[in-house]
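I am attaching a structure below and will ask some questions about it afterwards.
Excluded from the complex is one protein chain; the other protein chains are retained at their positions.
And now, chain A:
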(Lines give C-alpha, C1' and ligand atoms only; values in the text may rest on other atoms or scores of the structure.)
Protein backbone atom coordinates (compact mmCIF):
# COMPACT_ATOMS: atom_id res chain seq x y z
CA UNK A 1 0.00 0.00 0.00
CA UNK A 2 1.39 3.36 -0.98
CA UNK A 3 -1.03 5.56 0.89
CA UNK A 4 -4.40 5.62 2.62
CA UNK A 5 -6.85 8.49 2.52
CA UNK A 6 -10.06 9.03 4.41
CA UNK A 7 -12.32 11.81 3.27
CA UNK A 8 -15.89 12.95 3.63
CA UNK A 9 -18.46 13.28 0.91
CA UNK A 10 -17.72 16.97 0.73
CA UNK A 11 -14.10 16.22 0.05
CA UNK A 12 -12.73 17.11 3.49
CA UNK A 13 -9.72 15.08 4.49
CA UNK A 14 -10.11 13.12 7.73
CA UNK A 15 -6.95 11.07 7.69
CA UNK A 16 -3.91 10.70 5.45
CA UNK A 17 -1.23 8.06 5.85
CA UNK A 18 1.66 8.01 3.41
CA UNK A 19 4.00 5.04 3.16
CA UNK A 20 6.15 6.63 0.49
CA UNK A 21 8.07 9.91 0.61
CA UNK A 22 6.70 12.77 -1.41
CA UNK A 23 6.98 16.56 -1.18
CA UNK A 24 4.12 18.28 0.58
CA UNK A 25 2.93 20.07 -2.52
CA UNK A 26 2.82 16.81 -4.40
CA UNK A 27 0.76 15.20 -1.67
CA UNK A 28 -1.75 18.02 -1.73
CA UNK A 29 -2.07 17.76 -5.48
CA UNK A 30 -2.57 14.03 -5.35
CA UNK A 31 -5.20 14.34 -2.65
CA UNK A 32 -7.12 16.90 -4.65
CA UNK A 33 -6.98 14.84 -7.78
CA UNK A 34 -8.02 11.60 -6.18
CA UNK A 35 -10.80 13.09 -4.10
CA UNK A 36 -12.23 14.64 -7.22
CA UNK A 37 -11.87 11.42 -9.17
CA UNK A 38 -13.58 9.25 -6.61
CA UNK A 39 -16.34 11.65 -5.72
CA UNK A 40 -17.27 11.85 -9.37
CA UNK A 41 -17.85 8.13 -9.69
CA UNK A 42 -21.37 6.92 -9.25
CA UNK A 43 -22.82 4.00 -7.36
CA UNK A 44 -22.84 1.61 -10.24
CA UNK A 45 -19.14 1.66 -10.87
CA UNK A 46 -16.72 -0.81 -9.37
CA UNK A 47 -14.41 -0.04 -6.49
CA UNK A 48 -11.22 -0.04 -8.48
CA UNK A 49 -9.71 2.75 -10.51
CA UNK A 50 -6.51 2.76 -12.48
CA UNK A 51 -4.55 5.84 -11.53
CA UNK A 52 -1.09 6.57 -12.84
CA UNK A 53 0.85 3.37 -12.21
CA UNK A 54 -1.17 2.47 -9.12
CA UNK A 55 -4.56 1.02 -8.47
CA UNK A 56 -6.98 2.85 -6.22
CA UNK A 57 -9.29 0.76 -4.11
CA UNK A 58 -12.03 2.68 -2.40
CA UNK A 59 -15.17 2.01 -0.42
CA UNK A 60 -17.73 4.24 1.13
CA UNK A 61 -18.88 3.65 4.67
CA UNK A 62 -21.73 6.00 5.58
CA UNK A 63 -20.36 9.47 4.96
CA UNK A 64 -16.70 8.54 4.75
CA UNK A 65 -14.68 7.32 1.80
CA UNK A 66 -11.78 5.00 2.51
CA UNK A 67 -9.22 4.92 -0.26
CA UNK A 68 -6.04 2.87 -0.60
CA UNK A 69 -3.49 3.08 -3.37
CA UNK A 70 -1.91 -0.28 -4.13
CA UNK A 71 0.67 -1.57 -6.53
CA UNK A 72 0.03 -3.54 -9.66
CA UNK A 73 0.75 -6.92 -8.11
CA UNK A 74 -1.37 -6.40 -5.00
CA UNK A 75 -4.70 -8.15 -4.70
CA UNK A 76 -7.54 -5.65 -5.08
CA UNK A 77 -10.18 -7.85 -3.52
CA UNK A 78 -8.03 -8.44 -0.50
CA UNK A 79 -7.43 -4.71 -0.15
CA UNK A 80 -11.18 -4.30 0.14
CA UNK A 81 -10.97 -6.73 3.03
CA UNK A 82 -8.14 -4.71 4.56
CA UNK A 83 -10.23 -1.58 4.44
CA UNK A 84 -13.14 -3.43 5.94
CA UNK A 85 -10.98 -4.77 8.73
CA UNK A 86 -9.79 -1.28 9.59
CA UNK A 87 -13.36 -0.09 9.83
CA UNK A 88 -14.15 -3.04 12.07
CA UNK A 89 -11.24 -2.15 14.34
CA UNK A 90 -12.43 1.41 14.59
CA UNK A 91 -15.89 0.15 15.31
CA UNK A 92 -14.70 -2.13 18.06
CA UNK A 93 -12.62 0.54 19.69
CA UNK A 94 -15.09 3.38 19.52
CA UNK A 95 -18.22 1.31 19.69
CA UNK A 96 -20.43 2.01 16.67
CA UNK A 97 -17.99 4.41 15.14
CA UNK A 98 -19.21 7.37 13.13
CA UNK A 99 -17.45 10.13 11.28
CA UNK A 100 -17.51 12.47 14.24
CA UNK A 101 -15.54 9.99 16.29
CA UNK A 102 -12.82 10.05 13.73
CA UNK A 103 -12.88 13.82 13.50
CA UNK A 104 -12.59 14.41 17.21
CA UNK A 105 -10.25 11.54 17.90
CA UNK A 106 -8.13 11.60 14.80
CA UNK A 107 -4.98 10.78 16.72
CA UNK A 108 -6.60 7.57 17.96
CA UNK A 109 -7.60 6.69 14.43
CA UNK A 110 -3.95 6.96 13.51
CA UNK A 111 -2.88 4.84 16.48
CA UNK A 112 -5.31 2.13 15.48
CA UNK A 113 -4.13 2.22 11.90
CA UNK A 114 -0.55 1.93 13.10
CA UNK A 115 -1.40 -1.20 15.03
CA UNK A 116 -2.90 -2.72 11.95
CA UNK A 117 -0.56 -1.64 9.17
CA UNK A 118 3.14 -0.82 9.17
CA UNK A 119 5.07 0.30 6.12
CA UNK A 120 2.10 -0.42 3.89
CA UNK A 121 1.72 -4.06 4.98
CA UNK A 122 -0.68 -5.71 7.39
CA UNK A 123 0.97 -6.61 10.66
CA UNK A 124 -1.84 -8.16 12.66
CA UNK A 125 -4.67 -10.26 11.36
CA UNK A 126 -6.45 -10.81 14.62
CA UNK A 127 -9.02 -8.19 15.52
CA UNK A 128 -8.73 -9.02 19.18
CA UNK A 129 -4.97 -8.58 19.35
CA UNK A 130 -4.95 -5.27 17.53
CA UNK A 131 -7.61 -3.72 19.70
CA UNK A 132 -6.03 -5.09 22.84
CA UNK A 133 -2.73 -3.48 21.94
CA UNK A 134 -4.41 -0.10 21.59
CA UNK A 135 -6.27 -0.43 24.82
CA UNK A 136 -3.14 -1.45 26.67
CA UNK A 137 -1.29 1.50 25.20
CA UNK A 138 -4.10 3.75 26.30
CA UNK A 139 -3.64 2.47 29.81
CA UNK A 140 -0.02 3.45 29.64
CA UNK A 141 -0.98 7.00 28.93
CA UNK A 142 -0.62 8.95 32.09
CA UNK A 143 -3.56 10.51 33.85
CA UNK A 144 -3.50 14.26 34.17
CA UNK A 145 -2.07 14.03 37.66
CA UNK A 146 0.60 11.56 36.74
CA UNK A 147 1.42 13.62 33.71
CA UNK A 148 1.94 16.77 35.70
CA UNK A 149 4.05 15.04 38.27
CA UNK A 150 6.29 12.98 36.07
CA UNK A 151 9.55 14.54 35.04
CA UNK A 152 9.83 15.22 31.31
CA UNK A 153 13.34 14.09 30.56
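Assume a contact is a pair of C-beta atoms (placed from the backbone, for glycine too) under 8 Å apart; a residue touches a chain by one contact, two chains touch by 3 or more; residues count from 1.
Everything below uses one rule, namely that contacts and distances are computed from a predicted model.
This complex has a chain not shown, and the name its UniProt record holds, of "Sorting nexin-2", "RNA polymerase II transcription factor B subunit 2", "Tetraspanin" or "AP-1 complex subunit gamma-1", is "AP-1 complex subunit gamma-1".
Residues of chain A that touch the chain left out of the display are 13-16, 18-19, 21, 23, 28, 44-50, 73, 75-78, 80-82, 85, 103-104, 106-107, 110-111, 114, 118-119, 121-129, 133, 136-137, 140-142, 147-148, 150-153.
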